[in-house]
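Omission of a single protein chain aside, the complex is shown with its protein chains in their original locations.
As written, the chains take the letters A and B, and residue 1 is the first residue of each chain.
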Amino acid sequence: MIPSAGAAQAHPMQGPAIFLGSVLALIPLASVLTGQSHWVPLCTQIMIFALAALSLDLVLGIGGLVSFGHAALIGIGAYTTGILIKEGWGDTLLCLPLSMLVCACFAYVTGLVALKTRGVTFIMITLAFGQMIYFAAQSLYRYGGDDGLTLPKRATVLGQAFLNNKIVFYYLTLICLLLCLFAVMRIVQSRFGRVLLGARDNEIRMTALGYDVFRVRLKAYTISGMMAGLSGFLLANQTEFVSPAFASWQRSGDLIFMVILGGVGSLWGAVAGAFAFMLLEEGLSGLTENWKVIFGPLIIVFVLFSQGGLSRLLVLLHKDRGQGHG
Amino acid sequence: MVRCEVFMSLFAIQILNGLQLGLLMFMVAAGLTLVFGVMDFINLAHGVQYMIGAYLAAVMIALTGHYVVGLVLALIGVLLIGLLLEHVVFRPLYQRSHLDQVLATFGLILFLNQGVKMVFGASPLSVPIPSWFEGAVLLGDGILYPLYRFVIIAAGLIMALLLWLGVEKTRIGMQVRAGASHPDMLSALGVDVRRLFMLIFALGSVLAGFAGALAAPILSVEPGMGDQILILAFVVIVIGGIGSIRGAFAGALLVGLIDTLARSYMVDVLRLFTGAAAARGIANGLSSMFIYILMAIVLFLRPQGLFPARGRS
Partner (left out) sequence: MADPILSVRNLQKHYGAICVTNHVSLDVMPDEIHAVIGPNGAGKTTLIHQITGHLKPDGGSLVYDGQNIANLPMQRRARMGLVRTFQITSIVGSLTVLDNVALAVQSIAHNPLDLWANAYQDKALNDQALVYLDQVGLAERHSVEARHLSHGEKRALEIAMALALKPKLLLLDEPMAGMGHDETQRLLSLLQRFKGQIAMLLVEHDMDAVFSLADRVSVLVDGEVIACATPALVRQDPRVRAAYLGDGDV
């Protein structure tokens, strides 16, 4: 479904990732020097979404599975953390692994159903599961229902309120992002990743080679869900608030756009895409409250003329060369 | 005995409400399923047509002061906007990957929702119920049901019948059916695919716009009103089977009834355990979840939907 961008995706570039990491590590310093104190929380938030976009890129870019319910996983992670904090169990050592575990379980169970389907149906069913979580969050009357839940505080670390410090939280987020980026790059280059990529191009071929494509995808989907859960944990702590809107389908659309913007399957591109997306949003919303009137057409133009145009070219090339698919 | 009768008439009201919701959804889903089945095009912006229909109806009715004239003008407006969108945005997307289609139409939603908000403001518009259809029908035992809602049900049924006749009995309908079951065969049969796509698209737009216009007097006309029904319509067509009008009809009624019944009775059940406000809050979310759980179950057991387009496996 997703046009191939060549073998490049099997070998994600580490250079840009290292460059990104170094720049991000210096942001707090730059923010202190220039007095732009809002940079740190803004970049923290962007990195959290970059992490979510990265996890989506594993299934969408490498696996070729257009999941339209990825925001739900952020929502689940955020709510797990939020509920634990609210109930007085708010230590990172509990919240963090549990958020990831719950998300992994959700991804696994929904993956069992969704991955049996292909193409448009897969898009629809992931969307439906996303909506399910959105409405489930709405029905959590005890935890704010529609209005969302304001957290009394951030998660503690062994009882200490380390995460209240903006800079500490910034670096925690950065470390999480870089670790995940490293992990996903390893996975993509591993035997597992090669099978996942192969199945994106030619599912039947991979099955004929003896691989259980369904299991492979399910595993990737679960890993991706776990990472999205991590971003949910971070988001809940950063905003000290959780709401059904975290899981909305519009948010899932945003995540897809971030991935596309950076270049499908390039991993560090997902991070770059998240930055481009959110800075653009920040910039446009500073210009006018109706920024979506500009943003919407920008997306369309982008799809029609840039990435979309390129991918179309590749698809045509693909066809011209008489590439079969079993 | 009396309690039982009250229960039955309340039940009848819920059934009618469910029917009405289902038929509105059907009108949105019918266009979506054809666009989907024949063109293999995933159009997230279909719900926007519903919203535009409602807004145009509100404006035109207010301008002309006449319900029918306003409605007709609104439908013409929806048709023109639909054709414009088809020409400018959708046509270049037909051959693209689903991912591109999802993204571009997603951008379109952002634009149109916000555009409507800019022009008309964020607060809902209200549309008066036309004077002939004011009032209510007595359903026995002093329970009244608004006449206008019957009108919606009747209009929905007539549309369904017309659509069925059109698809089953006409030449173009035959091409549409062929396209829905064997999309690659169309051009081989010598069909002008581009014209057929435009036609299906126009039909879908007008149907969705008509549903929006019909719903305008009983729902709040506000930006983003199309999003919710769009996602429900997706559920409907996946449950019913992609490309199948019959499936869209059955799926829409099923979803409409289950949603309405679950919503109303779950409150009662939950009230046994918790306070009224809490029960209402929880029931809203839970009953919405119900639909998606139903969809997951249907897909798991019958991946091609309940009534797949004939010949499609």
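For this structure, a couple of remarks:
Assume a contact is a pair of C-beta atoms (placed from the backbone, for glycine too) under 8 Å apart; a residue touches a chain by one contact, two chains touch by 3 or more.
Everything quoted here is computed from the prediction, not taken from an experiment.
The missing chain, though absent from the view, touches A when the full complex is examined. Contact with the chain not shown here comes from a single listed residue; of A:Ile27, A:Leu60 or A:Val216, that residue is A:Val216. Of the listed residues A:Thr121, A:Asn164, A:Asn202 or A:Asn290, the one in contact with the hidden chain in the full complex is A:Asn202. Looking at A:Thr150, A:Asn165 or A:Ser190, the residue that reaches the missing chain in the full complex is A:Ser190.
Chain A residues in contact with the hidden partner, per the touch definition given at the top, are 4-7, 9-11, 186-187, 189-195, 197-198, 201-202, 204-213, 216, 219, 317-318, 321-326.
We take it that only the chains that are shown with their structure count from here on.
Separating the centre of chain A from that of chain B, both taken as means of CA atoms, is a distance of 31 Å.
If you check the complex, the residues on chain B that touch chain A are 36, 40, 42, 44, 89, 92-93, 95-100, 102-104, 106-115, 117-118, 227, 231, 234-235, 238, 242, 274, 278, 281-286, 288-289, 292-293, 295-296, 299-300, 303. Residue ranges on chain A touching chain B, taken from their complex, read 1-3, 60, 66, 68, 110, 113, 116-117, 119-121, 123-125, 127-129, 131-132, 135-142, 145-146, 249-250, 253, 256-257, 260, 264, 290-293, 295-300, 303-304, 308, 311-312, 315.
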